[in-house]
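Yeah, one chain of the complex is gone here, protein chain that is, but the others are all in their spots.
Then we have subunit A:
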Amino acid sequence: MPSDHPPAPEESSAESLVAEHVLEFPGGYTRTTGPVIGRFLTELREGRIVGVRTAAGRVLVPPLEYDPETGDPVTGEYVQVGPAGTVRSWAWVGTPRKGHPLDRPFAWALIELDGAGTALVHAVDAGTVKAMRPGLRVRPRFRPEAERAGHITDIACFVPEVSTMAAPIRTEYRVRPGRSLARFLEGVRDGVFLGGRCAHCDKVYVPYRTTCPECGSTIGEEVELPDTGTVTTFAINNLPDPRAPQVPFVSAYVVLDGADVPMIVLLGDVPARDVRQGMRVRAVWVPPEERTLSMGNIRWFAPTGEPDVRL
């Protein structure tokens, strides 16, 4: 059966003879336009797009000399259309070729200009394929007037109409932690997790807080908790975060031993795929001399290697 690959010829054999051959009209082949196409290209050079009306009233853009429906000559009525239009269908060129109108990925599109009864074939510089859809509104980007020559490429390309814009927002604040969190951070500075026990509910909350979220009682009793606990649930994050050691990273709910509510922490020293519910973990602290009033004192929580806990 024929193959689609040639046999390799021997280097010195006549089988390897190949000549380069170019077919070209240097400077381009001169074509007359006739009055209909000539009118379109003349208007294009002026930065306008016109169509021609058929006897049936359809506006052909670009103009043709004859009505494609009937073969009759078109009327002499030229109509300015667009310049905006609507993409009817499109194809995306991921790798432009040397003859293409743009040197970056772009779409070919059939564009129905406002007021036209047919579609114009041209390129759309949409940046990304995700921007393309039937119904997309586009406008021509003309070449600078001095460069226009009465040629279909006087329109360099079409570009999507503006439908979104970036709205910059930035305001600055100074935020204090409040008494509960300040007290908890003092504990973290000293290498312990501080919780609070509600005498009424008999529940231990961590981080430390001064009121019970269940019954609203004032919490008076401060409890020191160990830095070990159990993972109850977790998420694998694939977007970088300045607080995380690497991507992907795992954020987890850990119930510290002796606490009744979980605390959200980072997990480390473990591949994301090995993290599981019930895993036993311990906080990894920075050296005492580097500790401040900050959660940064805890690098992350790492597996202790103890057997998993049934939740």
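Note that in this section contacts are C-beta pairs under 8 Å (C-beta built on N, C-alpha and C of every residue); 3 or more make two chains touch, one makes a residue touch a chain; residues count from 1.
One rule holds for everything that comes next: contacts and distances are computed from a predicted model.
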Omitted chain (choose from "1,2-phenylacetyl-CoA epoxidase, subunit B", "ABC transporter ATP-binding protein", "Large ribosomal subunit protein uL3" or "Lipid-transfer protein") - UniProt protein name: "Lipid-transfer protein"
Of A:G27, A:G57 or A:G94, the residue in touch with the unshown chain: A:G94
Identified contact with the non-displayed chain, of A:A84, A:A119, A:L181 or A:V309: A:A119
Hidden partner interface residues of subunit A, rising order: 1-6, 15, 17, 21-23, 29, 31, 33, 37, 41, 60-62, 64, 68, 88-95, 97, 99-101, 108-111, 118-123, 129, 151-153
